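Input: a single structure, listed below in structure tokens.
Missing here is one protein chain; the remaining ones are kept as they sit in the complex.
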Amino acid sequence: MMDFGFTINKSSRIDLDRFDKAGFDKLAKIEPDVRKCIACGSCTASCSAGQFHRTSVRSAILSIQNAKENEAVELLKGCMLCGKCQMTCPRGINIRHLILSILKFYGTK
Amino acid sequence: MGILYDRLCQDFRLREGLNACINCGTCTAICPAAEFYKYDPRSIMDIVQSQDDEAIMKLLKSDTIWYCGECMSCMTRCPRKNAPGLVVMALRSLSVEMGCYMESEKGRQQYLLSKDICGNVLKYGYCVYPREFKYQAHLEAGPVWKWEEEHMDDVYERLGANLDKPGPGAERKIPQEDLDDLKRIFDVSGGTARMRAVEDAGLKKAEDLGLTEQEYAEKVYTECNEDHLNH
Amino acid sequence: MIYEGKQKIWSDYQKDIPDDHYFYVRSCIRQAFFPASEAAFLDITRNKLGRDVFETEHHTTCGGIAYHCDVIPQETSMTIIARQFALMHKYGYENFVCSCVTSFGLYCETLETWREFPELKEKIAENLLKSCNLEFAVPKVLIHSSDLIYKFRSRIAGQAKYKLVDKNTGRPLRVVEHIGCHYSKMFPSKGVGGAEYPYVLIGMIDAWGGEIIDYPERRHCCGFGFRQYFIQSNRGYSLANSNKKFESMEPYEPDMIITNCPGCSYFLDRWQYVIADTQKKTYGKNGHGIPVFTYEEVAGLVMGYDPWDLGLQTHMVGPEPVLEKIGIDYSPDAKYKGVGGKDIGCPECPACLK
Partner (left out) sequence: MEKNVLIIGGGPAGLEAASILQKSGYSVTLIEKTDHLGGHLAVWDRLFPKGQSAEELLYRLVDNLGPVNCLLNTDIQSINVLDRSFSVILSNGNILLADAVLLACGFDLFKAEKKEEYGYGIYDNVITNADLERYFQEGDGGRIINPKKIGFVHCVGSRDEKVGNLSCSKVCCATAVKQACEMKQRFPESEVFCFYMDLRMFGRYYEDMYLEAQKKYGIRFIRGRVSEVSEKGDKTLLVKAEDTLSSKPIMVSLDLLVLMAGIRPSASGRRVGDMLHLMNEEDGFFSTKDSIYSQQKSDIPGLFFAGAGTGPKTIPETLNDARSSALEIDRYLKSNFPKKK
């Protein structure tokens, strides 16, 4: 094999065909509110942990829906469960509970 | 606020390419660079139209503006008839004018591009000239090119070219008077000034790094930080 | 796929392509890597079709690659272009035909910008006078050389010796077309068939007996990307984009690829070699790649030109499977010979790709 000095760049494209619908449905069974997010960003804006470690619930939900479950876990593992986000969520999502469920559901993988 | 934006607006490409972006993402959706670098042309449009000097300065110094391949696929789809590709070209021009490009690895590649391509244009009248297209630097051109390089006169004659000879034809010797025209065009239109500035900045950088010109060129040609790429 | 839908779009995007009297400018990449294609273009248009296609040795690069590598200002590239147009005018022509797709796009962009900003046009005319002492002019008609072959596709078919048909099965060859991005993506109305379903190459393939394949990544760029190719460490971008196209076209089992852009021809050919070497993957049958041709090469083949006169020996992906399918009479021994059969050695055969 020749060393050409470069290799094929990897793609950043999100492939929704890889979305684990069955898994997500299971999560939604425990946490029906996960479907209610409107990606307004209130949670991220008010996040205490976010000042030290990139933390975003709305991005984490999006990551799961974009078949990037590991990224979701990464985005939530700095959470200190202070619950400030829950007070700002316009859709009234029980975010603390949701975070714990997501970490439990996808964290072990 | 807006000083850099005003400078960008002097570039005709910005005036043609940016007219109130609505952040819909049709450009990023099909952008070859968005797929194979960490790149999002929509965000660039958004930063430029924010007129935020600090954010624009950050762009000018970044690798980001150098990821675009200028294929202009973005222009076909934009519902606002914008051209992110043209906006990137205006950013690149300003980055070079202000010397910001020297702060990024991809930006510093301008040194070599300018040297090789402008060199070819002024010396031969072509952007690409086969005798300067070396197999050793282009292994992907394959053994066929190696063979062509070794037998260039014979191969080009066989292919009906007029390599380095007077008169019309492929790869003919372009008359000196025409090359002189090109040189004067470069002089009157800012081409020469840009070439000089880029060359000087590159050589200064080489000196700072304690490298010879050749070593520096090699570094620029081959160096690639992993951070540019998706994982 | 509903063919009539495409036909409707094709009929919406037709452009004025005059019959005769063209001022011809070459392409940096085409003449460097496919000089025989430009020779074939001139031979076909001048000698086979009896057209006046004039070339002067005084024309130069349009500066397009330098411009798109951002190493020259817009003003420099525009002045070089103004000089090309001025030469056309000086030699008494008003129809301008260029061999390069990057040039074609840049010429279109330049004319459009001049139209929109007359003050810039004035400035360039001044630059031109100062630097070259030439009179400023713009072409009446600007076309790409593939437009001209498209226009004469039926006449070429009339003179053809071969069809793009498998001589054993009678089945049309399956052809993938690839249009250079700068042909019509910037200005859809300037290209035959527009930007989404360009017809310029399909028209040729239809006329010459082949069958066109539409595949999902048809519209995607080959990945040239100017600076993304000229600097070695950026080439992963270029390679990745072509790779994406090959992966997408593979299930359709194409016999060949035809392009109208010289850069695309080069990259779609060379990246198959790199993928074969590094990924151990080939996209044709039995270790062959998918041969890539310029439209001049395809026109030449159907008209019965010798494949080696057309320069097919300089491709990395061997054209032989296509030559054999069509039943083209060729001499394997003459492949790497010089003029008059001169022995000039031959390339090492890469083990990865036939």
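First chain written, first letter: the chains are A, B and C, and each begins at residue 1.
Going forward, a contact is a pair of C-beta atoms (placed from the backbone, for glycine too) under 8 Å apart; a residue touches a chain by one contact, two chains touch by 3 or more.
Bear in mind that the values here come from a model prediction, so they are computed numbers and not experimental data.
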item: Among shown chains, those touching the left-out chain; value: A, B, C
item: Hidden partner chain, touching residue among B:4, B:34 or B:113; value: B:34
item: Of C:52, C:94, C:166 or C:217, the one touching the omitted chain in the full complex; value: C:217
item: Selected from C:9, C:141 or C:346 as touching the chain missing from the view; value: C:9
item: Missing-chain contacts mapped onto chain A; value: 12-17, 19, 21, 25, 28, 32-33, 35-36, 38-39, 58-59, 62-63, 65-66, 91
item: Chain B residues touching the omitted chain (full complex); value: 22-31, 34-35, 40, 42-43, 76-81
item: Those residues of chain C which, in the complete complex, touch the missing chain; value: 1-2, 4-6, 8-9, 194-197, 214-219, 251-252
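Simple rule for what comes next: only the chains that are shown with their structure count from here on.
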item: Comparison of A-C and B-C (more C-beta pairs in contact); value: B-C
item: Centre-to-centre distance between chain B and chain A (centres being mean Cα positions), rounded to whole Å; value: 38
item: Chain centre separation (chain B, chain C; CA means) in Å; value: 22
item: Residues of chain B whose C-beta touches two or more other chains; value: 35-37, 140, 222, 224, 229
item: Contacts with two or more other chains, residues of chain A listed in rising order; value: 2, 4-6, 9-11
item: Partner chain B, residues of chain C touching it in the complex; value: 26, 28-29, 31-33, 35-36, 38-39, 55-61, 63-66, 68-76, 78-80, 83, 105, 113, 116-117, 120, 127-128, 130-132, 181-182, 185-186, 188, 195-196, 219-221, 223-228, 230-241, 244, 270-271, 273-274, 308-309, 311, 313-316, 336-339, 342, 344-350
item: Chain A - residues contacting chain C, complex; value: 1-2, 4-11
item: Chain A-facing residues of chain B, complex; value: 34-38, 139-140, 222, 224, 229-231
